[in-house]
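Every protein chain except one is present and positioned as in the full complex.
Naming follows writing order (A and B), and every chain is counted from residue 1.
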Amino acid sequence: MNVDARLAELGIVLPQAAAPVASYVPVVVQGGMAYVSGQLPFIDGALVTGRLGEDVSLDKGTEAARACGLMILAQLQAALGSLDRVERIVKLGAFVSSTLEFTDQPKIANGASELMAEVFGDAGRHARSAVGVPVLPLNAAVEVDAIVAVKPD
Amino acid sequence: MNVDARLAELGIVLPQAAAPVASYVPVVVQGGMAYVSGQLPFIDGALVTGRLGEDVSLDKGTEAARACGLMILAQLQAALGSLDRVERIVKLGAFVSSTLEFTDQPKIANGASELMAEVFGDAGRHARSAVGVPVLPLNAAVEVDAIVAVKPD
Partner (left out) sequence: MNVDARLAELGIVLPQAAAPVASYVPVVVQGGMAYVSGQLPFIDGALVTGRLGEDVSLDKGTEAARACGLMILAQLQAALGSLDRVERIVKLGAFVSSTLEFTDQPKIANGASELMAEVFGDAGRHARSAVGVPVLPLNAAVEVDAIVAVKPD
């Protein structure tokens, strides 16, 4: 099954690929790898803002991380032409806006990680780092970047 | 000398490779590189928790970073079959749980960096970034991830 069919089966509609908020590009493909810029969580077009442990619940944060993952997919589709060119999700970097007491960054980051497994199966199983940060661009709750192996054009 | 002999000479016993705390894998090998997930510091099976500048001393923090490095080696050994397949430690990313006043992240990260030099010699000399973070998963004191060049199987 191709990835578009799999997305449809899962009922996933990708968002419009967001323009970078500054002087860089969303994806660079080099040496068989796509480097995806840190993506912020948009749900129905609205940025999920706030901080875990303060004004963002565990469920909302996990949903936000999944939204970052969906935006990574949207950026890859825009850059590669098709998600069928994804060979392997190699590494995700998850930055979670956190109070000093919030230590469930892995649960939050799972929102993005489980999306990759759902969409790509074994090819979606990736290495990951997840850390707390005090604040993110535009007060986003989560930011996720990615390294993805791609098949030749 | 092979790496196992070198570890024995240094008196280093690797820990059991820890299971990921969430939906991802410890190591992905792709394009000649092993991407190692962020590893937390376990000493004698117990996680080193707390924050530098607060309740974790410089010595304890450095020891914790070394423990992250040992876990990186344990994960590589489990994924590659043998540490003799390590060609070069390419990059370490060190995240140090820090108060606003603690600015010795490089000294802490040296715990992992010096381990790599001890074990691999010149092949252990790596690029690195080290930053402060307010909090880490499970309240860990340090988290370190890695990119490692590997020889073909």
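By definition in this document, contacts are C-beta pairs under 8 Å (C-beta built on N, C-alpha and C of every residue); 3 or more make two chains touch, one makes a residue touch a chain.
Remember, predicted model here, so these are calculated numbers, not experimental data.
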Exercise. From the list A:3, A:65, A:86 or A:133, which touches the chain that is not on show?
Worked result: A:133
Exercise. Which chain B residues would touch the chain omitted from the figure, given the whole complex?
Worked result: 31-33, 88, 90-92, 98-107, 109-110, 113-114, 117, 125-134, 147, 149
For this session: Mind listing the chain A residues that contact the chain we can't see here?
Result: 20-28, 30-31, 35-38, 51, 93, 95, 133-139, 143, 145
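Assume only the chains that are shown with their structure count from here on.
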For this session: State, to the nearest whole Å, the distance from the C-alpha centre of chain A to the C-alpha centre of chain B.
Result: 25
